[in-house]
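With one protein chain held back, the other chains of the complex are shown just where they sit.
Coming up: chain A.
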């Protein structure tokens, strides 16, 4: 999947347009930290099991956007955040905007069965991508392989 700035990946390095090289070592799956944000206990259970089966041992869950933001306020960091859209207290859109405003540079992938204008607005809130619920691991495989770096901004972020 192409990143902004016309970058392409080759093994552990990323060559940016203009010829500079940004070397970002790949993190092994077992050392990745993933946050699953969804108000439905069943969905959190399924997503966590999928990630653990893929080899990711550090999977944290949050039941709404506010809990996800609070985790970050308290110093937690994640390689990947899987964000539901419709949640009580704080929805996925608001949470994503807040996290990006806080300077969170983790990959944030929206997981929703919504479409149309709702999905477009969700993407524009700062997501790197949006997949349908229920997702299959292949849809987020890219985000489990590509590490986040300061020169690799979120794909849809509108500052």
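Just so we're on the same page, contacts are C-beta pairs under 8 Å (C-beta built on N, C-alpha and C of every residue); 3 or more make two chains touch, one makes a residue touch a chain; residues count from 1.
We adopt the following convention: contacts and distances are computed from a predicted model.
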Matching the hidden chain's UniProt record against "Fructose-bisphosphate aldolase", "Large ribosomal subunit protein uL22m", "Translation initiation factor eIF2B subunit beta" or "Histidine-containing phosphotransfer protein" returns "Histidine-containing phosphotransfer protein"
Tell me which stretches of chain A touch the chain missing from the display. 40-43, 45-46, 49-50, 52-53, 86, 113-114, 133-134, 136
